[in-house]
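What follows is part of the complex, with its chains left where they were.
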Amino acid sequence: MINTNDTARILIEALPYIRRFTGKTIVVKVGGLPMTDPERMRSLAKDILLLHSVGIRPVLVHGGGPQIDVEMAKAGIEVKRVEGLRVTDAETLDIVRMVLVGKTNRDLVAAINALEPVAIGVAGEDGRLLEVEPVDERLGYVGRVTKVRGALLHAFHDDGLIPVVSTVGADASAQPYNINADDAARAIAVAMKAEKIIYLTSTPGLLEDPSDPTTLVHRLTAAEARRRIADEGVTGGMIPKLAACAEAVEGGVGSAHMIDGRAEHAILVELFTDEGIGTMVTTQNEIATENGVTTENGR
Amino acid sequence: MINTNDTARILIEALPYIRRFTGKTIVVKVGGLPMTDPERMRSLAKDILLLHSVGIRPVLVHGGGPQIDVEMAKAGIEVKRVEGLRVTDAETLDIVRMVLVGKTNRDLVAAINALEPVAIGVAGEDGRLLEVEPVDERLGYVGRVTKVRGALLHAFHDDGLIPVVSTVGADASAQPYNINADDAARAIAVAMKAEKIIYLTSTPGLLEDPSDPTTLVHRLTAAEARRRIADEGVTGGMIPKLAACAEAVEGGVGSAHMIDGRAEHAILVELFTDEGIGTMVTTQNEIATENGVTTENGR
Amino acid sequence: MINTNDTARILIEALPYIRRFTGKTIVVKVGGLPMTDPERMRSLAKDILLLHSVGIRPVLVHGGGPQIDVEMAKAGIEVKRVEGLRVTDAETLDIVRMVLVGKTNRDLVAAINALEPVAIGVAGEDGRLLEVEPVDERLGYVGRVTKVRGALLHAFHDDGLIPVVSTVGADASAQPYNINADDAARAIAVAMKAEKIIYLTSTPGLLEDPSDPTTLVHRLTAAEARRRIADEGVTGGMIPKLAACAEAVEGGVGSAHMIDGRAEHAILVELFTDEGIGTMVTTQNEIATENGVTTENGR
């Protein structure tokens, strides 16, 4: 059982963070995989609502790879790839759009609205939120974000709503495109001058020794992240994640976080404790101090 | 060729209507069928944008029956009906939602945004816009609207956006339901205290003699509409349309219109001329006068 | 009879102009002559009110030469001239002021207020709207505008009023002066950063061949206007008109128009159609395009 001293300690630690983040935008990227688990959806929905309730302005950005694969299979369409990337022809795009906008997004919106009716689904096409250009003609309708109309999402926040964004964008002629969700989340965070971007992953964060969870790197700078990538000090799936974090911070986002989406309420622990739960990438590694009180981690 | 006198006459007729409707909400219901014709989509999009451009606040509400049928067929699911109404089980609902939210709505939003990026797709689940209860347990997830959160749509208008609503709603547990689009449009118009609701149909409006387009009834009261239905003076598909118009007006909407969606720019002609193009249902049949000038039709 | 297609076409043409001019200031100069015809007064009053009704901010500036001559004759005072210009001594000034402020202005205000009570008469002396210096000592109390207090007229617009200005000004000691109405209108348009200035004349506009109305010049730049004047390509009364238009545009007014005040509702046709009805002077002769749609004339 937790005694009152521990409770007071946690609250004293948390309250300044709550104060600091009130009114700030925090972008949270969640992949398609976690969304197949209703329990994780509920936990995520609750965290997002708690942030919202204390005046933080969350934006949820989601992918939907596994769900798309299921529908592609149902429709009997073969998935084609060029250099590992999914080719998106008109038929595929139709399914991508139906799944992301009409199903995955819906489920996430519903999970939040079941608790409090403040979530609103937004596709990148709405108000042409995400303007794109083709990435590579061989890939078809796969787009790279060239412009984000962040004012739209700010307006939703002003209206008391939580935007849940599915990463389908459009070019100037309103032709829809599929977009990589990690990149879209970063572009949105940069355009909104977000305080933080949080990537929910399936690892504890960056580990010095990938096989040892106790070697978690709590904090590093964007420059260090770039160096580790160049030095091949990180491997595999961690490379694009770490690069995305570095790019977000370089683009002006206050800090970028990789945290373990499988841990219950990971977002709350990451945001409101000195220690945090995952890896934080910032511009500088200085120890922040506020009112003369040194905060260990400055989260 | 039109001479300047005619032009002046049309403008003099139109300007007072533009003034009167500025800042007012106008709900437009469009069925799934017109949306299969790209040309009609473009014409509709242009009209809606012109209304928006002069300060009118349009809400588009759409159905999607034909599109759903196509996807049902693709998925190899048989459509079941009870007393002519589509039974919506969980599997069907999934398709309905994907089609309405992820496809039909998208196409309408894209048609507008191709001209100006101000359209935003909204499902009845977003911010729990449309709260429903089951219509009949034999029909499964088919809902009747019990509450409309009109403030959400007003907020979009305040943000300079045009909401395009797909008629999927949710109950208090956030379980989605399919809703009849005509009814949803009426419920929205009533909740928003709309100035007008316009049903785009495939007939010229109410005809005294259904076989003779020159017998168009330009204007009647809700009471007269009710009487004609009771007297069996109207038949077939016209009955529910006329009833919906009467119900909207009785609910406080300024007027309800049935106009021919196949005529180019029918909405503009209906709104901005004395004569109009279809059938208008109002509370009273009085001749409105403004500043001492009698307006023939008071549209 | 006009069919609905034509109506729709005219509306589609007009609505973007209405949108573009909403909230903008448009100065209309009307001479003393048209004001002797009650029918033209009514037509003008109606046009001005229609502009006002869709959110445009009109300023009417009027002269009153013929009316002054009548009163001078009644009072038995001989009109003296120096190089063709009326000499204004104290006695004459008294009559000029009584006629312009107490009669001509009143008639114009009354014509508008008979339809809707929003017109307000303003003399250049009110709030020292028009500050002047003497033009030439031989002319007596004839002034040239040195300062316009445009904020006063903007305030009237903000209060929902239409200012009708009689062109009597005052010097720093509040001594009144008579002012040329064409010049006063231009000075007001420049000071208010008006979108347009419209001179109501008794010709169709600038004609290539003064004897042939079909040779109307629809549009030219200020530079071209200056060139034509220098080349003596225009003659007689057209010179000062064209020069005034050029000067207005050079002073920052969006465009200057000469239109035929004798044509019914000429202002509406000029403002809200691509073709227009008279001659428009602009800075550049480029074809304006908006949202990718080329507008022939860009009025």
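Each chain gets a letter, A, B and C, in the order it is written, and its residues are counted from 1.
What we mean here is this: contacts are C-beta pairs under 8 Å (C-beta built on N, C-alpha and C of every residue); 3 or more make two chains touch, one makes a residue touch a chain.
Source: prediction; values computed, not measured.
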{"item": "Subunit number of the complete homomer, 3 shown here", "value": "6"}
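The working rule: only the chains that are shown with their structure count from here on.
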{"item": "Chain A and chain C, separation of their C-alpha mean positions in angstrom", "value": "59"}
{"item": "Computed distance of Cα centres, chain B from chain A, in Å", "value": "37"}
{"item": "Chain B and chain C: spacing of chain centres that average the CA atoms, whole Å", "value": "44"}
{"item": "Junction residues of chain B, two or more chains touched", "value": "none"}
{"item": "Interfacial residue positions of chain A with respect to chain B in the complex", "value": "74-75, 94, 97-103, 105-106, 109-111, 113-114, 117-123, 125-128, 149, 152, 155, 159, 161, 168, 170, 173-176"}
{"item": "Complex contacts: residues of chain C adjacent to chain B", "value": "2, 4-12, 14-16, 18-19, 22, 46, 50, 53-55, 115-116, 263-265, 268-269, 272-273, 277, 291"}
